[in-house]
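A single protein chain has been omitted; all remaining protein chains appear in their positions.
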Amino acid sequence: MTRKISMKEAVNEALDQEMQRDPTVVVMGEDIVGGTGSPGEDDAWGGVLGVTKGLYAKHGDRLMDTPLSESAYIGAAIGAATCGLRPVAELMFVDFMGVCLDEIFNQGAKFRYMFGGKVETPVVIRAMCGAGFRAAAQHSQMLTPVFTHIPGLKVVCPSNAYDTKGLLAQSIRDNDPVIFLEHKNLYAHESDVPEESYTIPFGEAAVLREGKSATVATYGQTVHRSVEAAETLAKDGVDVEVIDLRTLSPIDNDTVIESVEKTGRLVCVDEANPRCSIASDVSATVAQEAFGALKAPIQMVTAPHTPVPFSPALEDLYIPTADGIADAVRKTMAA
Amino acid sequence: MTRKISMKEAVNEALDQEMQRDPTVVVMGEDIVGGTGSPGEDDAWGGVLGVTKGLYAKHGDRLMDTPLSESAYIGAAIGAATCGLRPVAELMFVDFMGVCLDEIFNQGAKFRYMFGGKVETPVVIRAMCGAGFRAAAQHSQMLTPVFTHIPGLKVVCPSNAYDTKGLLAQSIRDNDPVIFLEHKNLYAHESDVPEESYTIPFGEAAVLREGKSATVATYGQTVHRSVEAAETLAKDGVDVEVIDLRTLSPIDNDTVIESVEKTGRLVCVDEANPRCSIASDVSATVAQEAFGALKAPIQMVTAPHTPVPFSPALEDLYIPTADGIADAVRKTMAA
Amino acid sequence: MSATATAVSAQGSDSPFPLEKDDLLSAYRTMKTIREFEDRLHVDFARGDIPGFVHLYAGEEAAATGIMMHLTDEDRIASTHRGHGHCIAKGVSVHEMMGEIYGKVSGACRGKGGSMHIADLSKGMMGANGILGAGAPLACGAALAAKKLGHKGVGISFVGDGASNQGMFLESLNLAGVWELPVIFVVENNGYAESTSVDWAVASDSYVDRANGFGLPGVTVDGTDFFAVHEAAGEMIRRARDGGGPSLLECKMIRFHGHFEGDAQTYRAEGEVEDIRNNRDCIKMFADRVSEAGVISRVETDAVDAEVATLIDSAVEQAKAAPLPDTADLLTDVYVKY
Partner (left out) sequence: MSATATAVSAQGSDSPFPLEKDDLLSAYRTMKTIREFEDRLHVDFARGDIPGFVHLYAGEEAAATGIMMHLTDEDRIASTHRGHGHCIAKGVSVHEMMGEIYGKVSGACRGKGGSMHIADLSKGMMGANGILGAGAPLACGAALAAKKLGHKGVGISFVGDGASNQGMFLESLNLAGVWELPVIFVVENNGYAESTSVDWAVASDSYVDRANGFGLPGVTVDGTDFFAVHEAAGEMIRRARDGGGPSLLECKMIRFHGHFEGDAQTYRAEGEVEDIRNNRDCIKMFADRVSEAGVISRVETDAVDAEVATLIDSAVEQAKAAPLPDTADLLTDVYVKY
């Protein structure tokens, strides 16, 4: 049975189904239950934006509130993952990675290699990412490139409810550490999602729109803006193929390259800051692996090299827009 | 007066001269004096590899040992920088960034923007980077892409003693937060360095070797390997231009593009891991800005997508070699 | 943390007040300005006028005010996500604050920071902070600068009960002790971190114990009692200025509003909010005391109330009327020079 649910509901449903399926799955984070120790209702919050709401009633103390100590509880999740649990830890906003990155990148990500392949660390770290929420410089970053840079991590950033459910289920069943980034500006976005549980494999991009004129590769919130740009351009007879990368590590370079071999033109769109970004990573791969297919310079459309501004007037300029993406496509068509 | 000194001595000399020049410069870090509170000699260590040795005798308590609390003292350096000091804080190994990154990337790097341009944060964070020291996965990383990604930071990674002295002096006089990365495997490397103080501006790459056949862009330890590759290739009549980027943020794209316009071929060499790296950043910029000049696919030579292995047998394979760089140049020449 | 740890600084909270009438009036004005500012935001947020996350300080005014009265512009404070009260008490312009919250160029940060990042270094306000615990090292840095530059400034680090479990804060307690910094750590314990209770989340009987674990003297006061806060903070700040080193002050206080605007607060006890509003309103308690002692009349406080209402009206009006930042502003102010 398929029905329309939001990305927020998709997260909740995937957690619920995986907890039902596997008793070793535990979920932890600040206020993910909400109200622990407080005089009012239990399960008062279900997370700062209500994403985990209702799970405590179903799964009890397999959901755990934590003190405000990200290194300690994220590190504990990672440690527990080497001891038979399959923890899903929520780092409320990915912007908080700076207070707990060591446990993620020097511990969890490196265990398997440092220990000669003799350990598995099946942990998922969920976090909200992205701009457009008027949440300012310390609550609006993507930071996808930082995690993608780190060997040993897998990095997921879905753009819709269907992918969210399938990729989160896959993340929880996966035996490596996964950074699962939920774009907060997409939480309300709805799509058709089956009730039953399913997984989507990592490293498989989705071609959302086929086209022959140019390829746009992106992920997260800018997927929708890219599709919008493609629709606008279609009116001018420019036929854009839009690729949703879905997972950034592993990344599905094959689908991008195959598309560029068809279109000859590539625009990489990234809500992250430009330097050493996903956009530059995809560009560079194509410039090395499919150079011969390119008919024009690769264009990158990214956030500027600035922090995220608070003022809505500026934040709206910060995030790549459908217009900006369309312009970049026109530029590559003109070259 | 110019004489040969090592990169380690160049760091020491720049710190010494800047402390003489400006009484607001203070230097802090774990054991950078060494022996504080201990019964033996003061100034016992001068840093874990002796880089700051002797400065305490000259400048007294303007050098400060710290407890093993990187967030606290790096954050204090950043806070103090907004209050009239010009602190140089040593994060012993850049690999430790995970325990103090918030203070660097959400605080120091963002102050100026978040506060509407009303503050300056003249702080330098020095750290050792790089592989080849048999120091294993948690003491051998480059991590240059992570800092380069972050708006608000400047990132420097010199390859020789001359640049080290001039760029460190510039970093200390600079009014923005600077991440100054010293490749530990180059500490003993010597070059001609003037005794007197001088600065090297940021954002100016050095063309170490002119050539017409192909361009190699790199920084840090792999500069020397690239020059070695160029010398090998010269014997086969392949004339390689080697560019030492020196500063990664700002980065001197103009010099790279100018060179590619001449040679038509580019190899980006990076000791960092490949995904979202400096190599991919430079590649992508050239693929966008100087596509028309390219005669062949851009090649990237980087560390693999793995942590740094301990065993010398593996670590030697991990770091890009002169042979590997030469092969990449040959590949681009053949295309 | 046990709910019974309510030891209150014993002395000095009684009449005759240790402050001149002018100072008392000024304290009242500051507290009232914070309250009015917050209550107005509460209304305007609900109406949809205000973007982003807004965390209100209403109910906690006595703490910011009692501490900040000891400070000059040379003294630095590092604030939190719940920073409006600290800003106002430290002398930041309410017009600039309101402009900032509305995302306008007239804002303290020219609209780039927002509620969670208001700063004014010229007033010694180092910034609200969206990252909990991150201000503690910054305040240590301010204290270090004061020490090295040879002036008598102090640094004040504010954290909530929740943030008191953050590593950056805990490390700072030790660093301050080791470096003997003129810094005071103020724990604003309002009983909750978002929806989570301090009794559960802080595994310690009292903040005095926690301070002692880092070799620091610690004092707990009733943070809704302006006079108790004022006295305890005064002593710590004097000691820090005189080279006596760091200390920790826990202010037990209460939050009138939700964690942020939009919070339904179902984790609170039934009647809790009404009860504290009726019986533990720090401003009302202050006004009652000074009027009962015959030092300040109701007429005088009423006059201040009116003055403050006008001030906030004008701040809101100006903020609404001010222009938004310009397209070009997106790219400026990242570096001094790049």
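Labels A, B and C are assigned to the chains in the order they are written; within every chain, residues are numbered from 1.
In the analysis below, a residue touches a chain if its C-beta (ideal position, glycine included) is under 8 Å from a C-beta of that chain, and two chains touch if they have at least 3 such contacts.
If you're wondering where the values come from, they're calculated on a predicted model, not measured in any experiment.
Engineer: In the whole complex, not just what's shown, which of A:Glu18, A:Glu103 or A:Asp252 touches the removed chain?
Structural biologist: Missing-chain contact among the listed residues: A:Glu103.
Engineer: Of B:Val207, B:Leu317 or B:Met333, which residue touches the hidden chain?
Structural biologist: Per the contact definition at the top, the residue touching the missing chain is B:Leu317.
Engineer: Of the residues in chain A, which ones touch the absent chain?
Structural biologist: Counting only chain A, the missing chain is touched by 24, 26, 62, 64, 66-67, 69-85, 87, 102-103, 106-107, 111-120, 151-152, 154, 174-176, 203, 250.
Engineer: Of the residues in chain B, which ones touch the absent chain?
Structural biologist: Chain B touches the chain not shown through residues 30-31, 34-41, 44-45, 48, 65, 67-72, 95-96, 98-99, 133-139, 304-307, 309-314, 317-318.
Engineer: Against the chain that's been left off, what residues of chain C make contact? List them.
Structural biologist: Residues touching the hidden chain, for chain C, are 165-168, 170-171, 173-178, 200-205, 209-216.
Here is the rule we go by: only the chains that are shown with their structure count from here on.
Engineer: With centres defined as the mean C-alpha position, give me the chain B-chain C separation in Å.
Structural biologist: Roughly 40 Å, centre to centre.
Engineer: Taking each residue of chain A in turn, which ones touch at least two of the other chains?
Structural biologist: Counting only residues that touch two or more other chains, chain A contributes 71, 95-96, 98-99, 136-138, 304-307, 309-310.
Engineer: What are the residues of chain C that contact at least two other chains?
Structural biologist: 107, 109, 111-113, 117, 129-131, 134, 167-168, 334
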